[in-house]
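Removed from the display is one protein chain of the complex; every other protein chain stays in position.
A and B are the chain letters, set down in written order, and residue numbers restart from 1 in every chain.
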Amino acid sequence: MGARAGARPPAAAGLITRVEVVARRGPGGRTVLPVVRGSGQLAVRRTGPASVHLVATAFGPLGGDDAEVRLVVEEGATLAVRTVAAAVALPDRAGDRPSAQRVVAEVAGTLDLRPEPTVVAARASHRAELVATLAPGAVLTATEQVLLGRTGEEPGRWTGTTRVVVGGRPLLHTTVGLGPGAPAWLPPVAPRAYASTVHVGQAAGVLTADDAVRLPLENGWVATAWGAELHRVVRAVEAVA
Amino acid sequence: MTAALLTLADSRLPAGGHTHSGGVEQAIAAGHVHDPASLAAFLLRRLTTAGAVTAGLAAAATTRSSSGRHRGHVPSPGARSPAGSSSGEPPAPASSELVAALRHLDGEADARTPSPALRAASRQQGRGLVRVGRRAWPSPVWDALPAAPHHPVALGVAAAAGGLTPRDAAAAAAYLSVSGPATAAQRLLALDPLTVAAVTARLAPAIDAVADDALRDGLPADTDPLLDLLAEVHATRGDRFFAS
């Protein structure tokens, strides 16, 4: 929580953001949050007994910024994580470094991670990563919503990696690259908007739609949709989720 | 590189590749591929996603299968062994560590291939490669593979058994990720085979780059959700020519 709103270090340094939230099963089975800690660009607000909102305290991220959000959900506990507004990833002022955000989650209980969209401005490059390590029986829902370019703007570049490990075995590991320069972002399918949800806890089979697909995982599924407009894409991914 | 790489990457190696289109059949049906330029775009997407992943897995499988006492013994006349072709030291048994290492890679391949149709296609081609590979390059390392392994894992083991390097295995995987789909598109669209050959040939620098990247630390995980969607829609069709 050390960052002052709007304050930024010299451009070359890049802002370091660290968030940590621990959810624990408390007396009577209710979840308590013994650790709720934010620094750099993100503050953490408790918005319910088992939920937090991440609040940006500076604009960005900018290229060169580095954020890590560490989430621990112990057995029997539940944690919901939200953000209050879309994040707008902006270009590096000093060069062409990407901004990075890693979510590292250790889940033995239930984690529900649904941030607002990430908008990647023209010439910006953003790298998002989710590494979720689940105990057997853990429940995870994690969503991602991406829009390349603000209104009327050229698309930026986004790379998103998701790795989910359950009981020591890799369940899902994918990296999606979007935007100019991403090798597989080629006409005729080069979408500006992308949404994805991964769920572990309840199985579901294959479902296909126009520019959307749900794939089964052991005891879970992953749904993906893409297109020109984010609101349509979000509806599409919810339709196959 | 030895000539074994030419055999391994040859589309005429009877490993079942000709019945798979790598998504091209459905990409054509969906209108994404209709001419040489759109085919080139499709091949590039496939090369840099599925191709990169298979190259990484194949290289890793070769590394594991070749290390130390796990190095595949190759009792073929081509092997320049001072002990001769069939009187060399007996092949090391497939160790439990190698079994575990290959099973781990197979699990990483599953995690990178959530589409059931693509998993089935990969395992079907892996099984086909094991069938011919065991005959072509006898080695105890084959016994370390799980039944119906993912194709890149089998490819890495085949490379090790054939005396090839991880870079060779990556090159074969990257090349095969485009050569099969290119041929399939040629058949389905009746494209000029010379034009298609030129497209494939001009992808060589991109194929080399993918093979080089495959040797870096960490297995690639690049994916293209479009290929997943095409594969799943294709699998439900009763009127398809290709298995995938």
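The rule is simple: contacts are C-beta pairs under 8 Å (C-beta built on N, C-alpha and C of every residue); 3 or more make two chains touch, one makes a residue touch a chain.
Here, contacts and distances are computed from a predicted model.
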Undepicted complex member, UniProt protein name, chosen from "succinate dehydrogenase", "Sugar ABC transporter ATP-binding protein", "Urease accessory protein UreG" or "Phosphonate C-P lyase system protein PhnK": "Urease accessory protein UreG"
Just to confirm, in the complete assembly, which displayed chains does the hidden chain contact? B
In the full complex, which of B:Gly128, B:Pro149, B:Gly162 or B:Pro220 touches the chain missing from this view? B:Gly128
I'm checking contacts with the chain that's been left out. Which of B:Leu188, B:Ala206 or B:Val233 qualifies? B:Leu188
Residues in subunit B touching the chain absent from view: 12, 14-21, 75-77, 80, 84-86, 124, 127-128, 131-132, 135, 138, 184, 187-188, 237-243
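Convention: only the chains that are shown with their structure count from here on.
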I'd like the Å distance between the centres of subunit A and subunit B, where a centre is the mean of that chain's Cα atoms. 32
Please give the residue numbers of subunit A that touch subunit B in the complex, ascending. 161, 163-164, 169-177, 183-184, 186-189, 196, 206, 208, 211-213, 215-217, 222, 224, 226
Flag every residue of subunit B that touches subunit A in the complex, lowest number first. 31-32, 38, 41, 44-45, 47-49, 107-108, 110-112, 114-116, 219-226, 228-229, 232-233
